[in-house]
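Sending over a structure as structure tokens; questions will come in a sec.
Let's turn to chain A:
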Amino acid sequence: MILLAFILLPILGAFVAWLSSAVHRSAPRWVALLVMLAGLVLSAGLWWQVQDDVYFVGDHWLRTFELPWMPRFGISFSLALDGLSLLMVVLTFFLGALSVMVSWNEIKERVGFFHFNILFVLGGIVGVFLTMDLFLFYFFWEVMLIPMYFLIGIWGHANRTYAAFKFFLFTQAGGLLMLLSILGLYFIHHSLTGTFTFSYFELLHTQMPLEANRWLMLGFLIAFIVKLPAFPFHTWLPDAHTEAPTAGSVILAGLLLKTGAYGILRFVIPLFPEASHYFAPAIMLLGAIGILYGGKLAYAQTDFKRLVAYTSVSHMGFVLVGAFAFNALAYQGVVMQMITHGISTGALFMIAGSLYERLHTRELDRMGGLWPALPKMGVVTMIFVMASLGLPGLGNFIAEFLILAGSWQAAPWITVAATIGLVVATIYSLRIMQKVFFGSSQREYTLPDLSLREMLMMVPLIIAIIWLGVYPQPVINVASRAMPSVAIHSSK
Partner candidate 1 sequence: MEAHFWWVIGGVLFVLLNTAAGLIWLERRMLALWQDRYGPNRAGPLGLFIVLADTIKLFFKEDWIPPFSDKVVFVFAPAVVVASVLMSFAVIPFGPNILVADWNIGLLFFLAMSSLGVYSIVLGGWASNNKYALLGAMRGASQMISYEVFMGLALMGVVLLSGSFNLREIVEAQRGMWYIIPQFLGFVIFLIAGVAETHRLPFDIPEAESELVAGFHAEYSGMKFGMFFIGEYLGVTLVSSMIVTLYFGGWLGPAFLPGVIWFVIKTFVFISLFILLRASMPRPRYDQLMEYGWKVLFPLSLLNLLVTAAVKLILTDNLK
Partner candidate 2 sequence: MSASDLLSLLPLLIISGSAVIAILLVAIRRNHRVMHAFTVFAFICALVALYFQPYAVPYVIAPLFVVDAFALFNTGLILLAGLSVLFLSYSYFEQREERKEEYYILLLLATVGGMVLVISQHFISLFLGLETMSISLYGLIAYLRARERSDEAGIKYLLLAALSSAFLLFGMALVYAESGRMDFTGIGIYLKTLHAAPVAVVAGFGLMVIGVGFKLGIVPFHMWAPDIYEGAPLPVAAYIATVSKGSMLVLLMRFYRDINGYEYTILWWVFAIIAMASMFAGNWLALLQQNVKRLLAYSSIAHMGYILIAFLAGQEAGQEAVIFYLVAYVITSIGAFGVLALMSDEKNDAENLEDFSGLFWRQPWLAAIFTGMLLSLAGIPLTAGFIGKFYVVAAGVDAELWLLLVLLVINSVIGLFYYIRLVAIMFQPLPGPAVRRRMPFFGIFALSALMILLLWLGVYPSALITVIRDMMLTMG
Partner candidate 3 sequence: MNPTWPFLVFGGIVLVLVLAILGLSYILGQRHKDRSTGEAYESGVLSTGSARLRFPSQFYLVAMLFVIFDIETVFVVSWAIAFGELGWAGFIGVSVFIFILLAVLVYEWRNGALDFGPDGKKILKAYHKMRKETDKEAAKTIQPKTIEHEVVVN
Partner candidate 4 sequence: MEGLVLAGILFTLGLISMLIRRNIIFMLVSVEIMLNAAGLAFIVAAARWGQPEGQVMFMFILAMAAAEVSVGLALILQIYHQLKTLDSDEASKMRG
């Protein structure tokens, strides 16, 4: 039941927010914020509950929820929550709340509709994290798109239309491929067992011919690595991130990309173990290429947001590498990476946003020497830059360390490449600091430092990233609840 609440809360909230714009201009903001905080509290509460029974064994589904939807196709509205989804939901609400706050002053027009879209997209994302019915999954997968399209297309920057269009087409095409493979799986399962069903639990145990297995797997995989995005399909990402409003970028980087990773962990590997093993080397290679290539491009950028965008290409490469290393360490690393990257990159985008508010530019060359003007912001930025280059003691370090440690057993050479990626990361991250805050300033800035609202956003992020860096155990525990589904396959 609570799972349904997780999904309905944002979606209903969306409509309320839209309507409330009639009452007062900033009413939608408050509505959205309250909704998000409520969701955060709920999910955190759930987490707290499951904290109590850390050591229980058996099936790892903490909560499940089922409703018949389209019996004719064997489609049911079935939700389930395990450690992975739980973490993702918490993250979603956390970043959701922040993205509402970050757009508090940025969005001045059509406030109601803006928050409608924000909440709607978040609702879709929560749905994606929770659903255990493939049709429903596809459904939410598509539901995420439209509002995001509007977010970019209406409130974005200069050539937003193009960016939104590109984003939409890439993900849509991927989605259709996924639909085809879902259907293929569905009918193969039917031909084998004689029952029509989209239920994840049922399909999990379909013994399909190797050939079909591989094709279908590719269908899923492409959809997910487009979203992720991995090397060949990443071109939509920089545009989308750069053109989107800050909140949009935060959601994109922090959450939407995670849906791709989540999809790989949840569907690709468990559903198609053989195929995943078969393709693993190639995919890991893609991941490695992504890491290096993303890093290189990031270094070459002069646009703050664009730079950050490419860093996330690089970071997602780690996810790909870890996910197909098939062992517990790497897997936990991937989970960690998803969360920490969400936090750190989100934070960086927020900083970019607030810089833009102050300087009305994203050009690194037009910045520089801001430290004296904005010491607080400088500190915050420093922290997150360090995080993204994987400084020990911050979340990303743990994540990437685990991934590398895990993948070393699977594919040493790729690990080496990835490690080089870390160096690249150091370079471009420091470049940010250097370009923005140090160096010679073109002119004397008299700029307001971080406001109370911004501090309110940043502090939780800082706490989170440090906490994840120092004491990641709770996360790992919860994530390890979901372990078996992968561990099974990694044991060959």
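Criterion applied: all candidates are chains of the complex that A comes from, given by their letters.
As a convention for this text, a contact is a pair of C-beta atoms (placed from the backbone, for glycine too) under 8 Å apart; a residue touches a chain by one contact, two chains touch by 3 or more; residues count from 1.
What you are looking at is a predicted structure, and each value in this text was computed from that prediction instead of being measured.
For chain A in this complex, the touching partner among the options 1, 2, 3 or 4 is candidate 2.
By the touch rule above, chain A contacts candidate 2 in their complex via residues 68-73, 110, 135, 138-139, 142-143, 145-146, 149-150, 153-154, 161, 164-165, 168-169, 172-173, 176-177, 179-180, 183-184, 186-187.
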